[in-house]
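One protein chain omitted, others in place.
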Amino acid sequence: MVKVGVAGYGVIGQRLADGVALQKDMELVGVADLAPTLSVRALKERGMDYDLYLVEGADASKFNALGIPYKGSFNDLIGKVDVMLDSSPGGVGAKNKELYEKAGVKAIFQGGEKNSVADVFFHGYANYEKGLGAKYLKLTSCNTTGLIRSVDCLDRNYGVDRVAITIIRRVADPGDYHRGLTNALQMDKAPSHQAVDLMTIMPHVEATGILVHTPVTHGHIITVVAHGKDGKKITRDMALDAFKTHDRIRVVRIEDGFLGNSSFFRYARDLGNPRGDMYEIGLWEDSIVESGDNIMYAINIPQESVTIPETMDGVRAAIKMQNDSASATAETNKNLGLGRWKN
Amino acid sequence: MVKVGVAGYGVIGQRLADGVALQKDMELVGVADLAPTLSVRALKERGMDYDLYLVEGADASKFNALGIPYKGSFNDLIGKVDVMLDSSPGGVGAKNKELYEKAGVKAIFQGGEKNSVADVFFHGYANYEKGLGAKYLKLTSCNTTGLIRSVDCLDRNYGVDRVAITIIRRVADPGDYHRGLTNALQMDKAPSHQAVDLMTIMPHVEATGILVHTPVTHGHIITVVAHGKDGKKITRDMALDAFKTHDRIRVVRIEDGFLGNSSFFRYARDLGNPRGDMYEIGLWEDSIVESGDNIMYAINIPQESVTIPETMDGVRAAIKMQNDSASATAETNKNLGLGRWKN
Amino acid sequence: MVKVGVAGYGVIGQRLADGVALQKDMELVGVADLAPTLSVRALKERGMDYDLYLVEGADASKFNALGIPYKGSFNDLIGKVDVMLDSSPGGVGAKNKELYEKAGVKAIFQGGEKNSVADVFFHGYANYEKGLGAKYLKLTSCNTTGLIRSVDCLDRNYGVDRVAITIIRRVADPGDYHRGLTNALQMDKAPSHQAVDLMTIMPHVEATGILVHTPVTHGHIITVVAHGKDGKKITRDMALDAFKTHDRIRVVRIEDGFLGNSSFFRYARDLGNPRGDMYEIGLWEDSIVESGDNIMYAINIPQESVTIPETMDGVRAAIKMQNDSASATAETNKNLGLGRWKN
Partner (left out) sequence: MVKVGVAGYGVIGQRLADGVALQKDMELVGVADLAPTLSVRALKERGMDYDLYLVEGADASKFNALGIPYKGSFNDLIGKVDVMLDSSPGGVGAKNKELYEKAGVKAIFQGGEKNSVADVFFHGYANYEKGLGAKYLKLTSCNTTGLIRSVDCLDRNYGVDRVAITIIRRVADPGDYHRGLTNALQMDKAPSHQAVDLMTIMPHVEATGILVHTPVTHGHIITVVAHGKDGKKITRDMALDAFKTHDRIRVVRIEDGFLGNSSFFRYARDLGNPRGDMYEIGLWEDSIVESGDNIMYAINIPQESVTIPETMDGVRAAIKMQNDSASATAETNKNLGLGRWKN
């Protein structure tokens, strides 16, 4: 059993902990945080199903006053694990890394950290092998993770050498009050960092794109214009066939009720998924169209949970639990129940 | 075991089914619907944990094509239950009632139906006794249900003879596309029906109010200006003491992170509540202020799930499972885990 | 002086009337409507600067009761004009056409009507000559009008043979309550009608695209991936040069404060433009990127007013006021003050 800890019990950290707890070959040792946030209070009310550790700077008296038990310090947690999943606020991960180095513990950082924090910028499907045995990995961000799933899927099956993307980004998560946008679409300077990041992970693909922020909370939508390698056309049927075989892509149709990004959220709640989360990206069958040598399609990215499977893959790579992407992602998928809906 | 069926497996119907399944003295016989909606597809993907029946007009071939099994017709379901919980779309419940009458089965309708559909307009706390043994009950709507909880709580403890309310209404549920409002606040003609409904349930209270629709999905907020009976002042401390003892009112503070309506949704997701639901209304301690003889406060209404406990109370009244509100609501609360957070 | 009437004094009709009133070689005879809407009440409060006529079915007593004077019937108006601009609600224009035919009056319909209502589907730049002397023209919709401006601009300068577009559509206008979307992005089945319409107007271009509705009111944003004719690359500088010379395209930069769609609305209000309207599409200089043989860029479409210039062009074509696009659009632009900002 590989022992795993989680630093930062926020939107991502909670889901990382849940994800680890579902892996049959991993053990969640505990989670660490700084303050009795709503998420930590919920952990308490739920019955402390995960052990809590306090990071440096935490005011223990606040936890005591609320009757929230903790097992020890952040260093205590680090001392018990093989790998830390770091989902601290941006910038904090880089500081935590010093502790990981001192303890000789591997770590996987989320997309908010700078690339320089890690040895390898990682995606479970597109460059698993690069992560094998690495000390420090950084995951791609939520948009990039989902985007690469779909582009890698086409590339693996038919070859892709160029993509142009439009990201229609959700601007905040449900429950966020510290950021937001009201009745406005906001432009980012092009090219979007997601296109640039894709090229880092898949260097044989030329990518560019435009990102527009929109005032919604339930999932990004990305349109992709992908060019078949050397102009070899990918037809609508070819694309659909490939997408349907992928265990982290859920192919849906508007006519079945998947009208937009919030339909996925609604559906995941109705499925009984914890927190109403979905690990798969959605892909609309009725969005796929051909444009010359290009294939165009739209995907939905459930921003809160989409990186969890690839982070589990990251643990597998760093610890060399599996030696190739196919075996590792299959194991992650089985533990998370991914692909089950096809039966 | 009282046998219960649910008609209409939509936003409310799903939650009614979940609520019944949690009652130790009730048995969920099955749910009925018309079409393979997203909710029905989710039931299938989840593994058909509830039996499905098809209402008249359903196209069985569509269910067959999707491999969604069903147990029989709506009449089959009606024939197996003691009471039907009807959460069909507005107006359909009145038609269904003919079937219930023919079968001699009791029924409880949701707030969308006209009052005339039922013998008693019902609230588990405020007029439980009126529902005892009744054939047809109609629940108050989500806003009214939550509002009455708080007003009845003050009335029961100190006496209330007048309220003036402002309803800041969420205009759609997560996943809704058939209704919505974009960058606008919309007025309803005053007085709001919720104030009028409150007077029907609590005839000794004079109520009026104004309703404003707002473009959000995670919970209504209501401000209440309540007048102590005969001018007997209810102080801030008195109000707070009363609210804190109520098992369906969750008293929270802004400074603890409950910044608005979506904080409750976030918290319920983090608690691991199915669908991220919450049965309690929220009440902000830091919203309570005094105004002459009046006490003013703000509550949050989780519109999708708030009526579930009172509907369970309704079953208890209609079937005479308990003879008074205190025993009935205590049983419902125990089964739904309400009030547990205080420990 | 060409005499012009406007049918339907709503969002578009008001702006058509304003546009005609600004044309030195046209005379606005009057506007027609059915009911004392807010727009008609505003016309009254403003002092009846435009003459009002009542369409069939209008209840004159309602106008009388409000002291809103009218000059006569819809047929009276039709009898006085050379051309009618029909911005009636969708479907009504087709019925009005019978009146226009009887009176031998030309008409220009807006995008909401079916193409079959008109002899020519029209755009002032892209196919002006087709409209010369035509009896019935139909304008492209707001998105298509703005989109074609930019594609035609590149095509005219360098040649374009293929585009793939992503439309991030505003779902309602300011002040709309009859439609809206709340916290959701909604997909349309691909290809979007705007791409199909573009091919009708510019048959030498292959077009496809995906449309996503977003909960905002101040302008659509479209990203365009355009392929140089026969693979002849259009560079970023070439594109920018062409766009900057166009009098109906306003090239802006994020760093100058044009952060998104609502910045244009804010700017137009600050300019003192009536209703805060803008006739130009916006084009972000910092959105232009190259992708292989393609050039990619983002534009902003002010949905309420963008079709006004092309409708003025339509009058010029139908009445043969000018014989070519260059002269006609130059005249329209001069009268509307377009291009003036470059000085």
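Chains here go by letter, A, B and C, matching the order in which they are written, and residues are numbered from 1 within each.
We adopt the following convention: contacts are C-beta pairs under 8 Å (C-beta built on N, C-alpha and C of every residue); 3 or more make two chains touch, one makes a residue touch a chain.
Being a predicted model, the structure only gives us computed values, none of them experimental.
When the missing chain is restored to the complex, the residue among B:183, B:273 or B:329 that touches it is B:183.
Touch with the chain omitted from the figure is made, among C:56, C:101, C:256 or C:324, by C:256.
Within the complete assembly, A:181 is the residue of A:68, A:153 or A:181 that touches the hidden chain.
Summary of contacts with the chain left out: across B:260, B:274 or B:309, the touching residue is B:260.
Against the chain not displayed here, subunit C makes contact via residues 14, 37-39, 41-43, 45-46, 174-177, 182-183, 218, 256-260, 262-263, 265-267, 269-272, 274-276, 341. Along subunit B, the points of touch with the absent chain fall at residues 162, 164, 166, 168, 170, 183-191, 206, 208-210, 212-219, 221, 223, 225, 227, 254, 258-262, 284, 286-292, 294, 296-298.
Residue positions on subunit A in contact with the hidden chain: 171-172, 174-177, 179-184, 186, 215-217, in rising order.
Here, only the chains that are shown with their structure count from here on.
Of all chains, the one whose mean C-alpha position sits at the greatest distance from that of subunit B is C. Of all chain pairs, the one linked by the most C-beta contacts is A-C. Chain contacts: subunit B has residues 174-177, 182-183 touching two or more partner chains.
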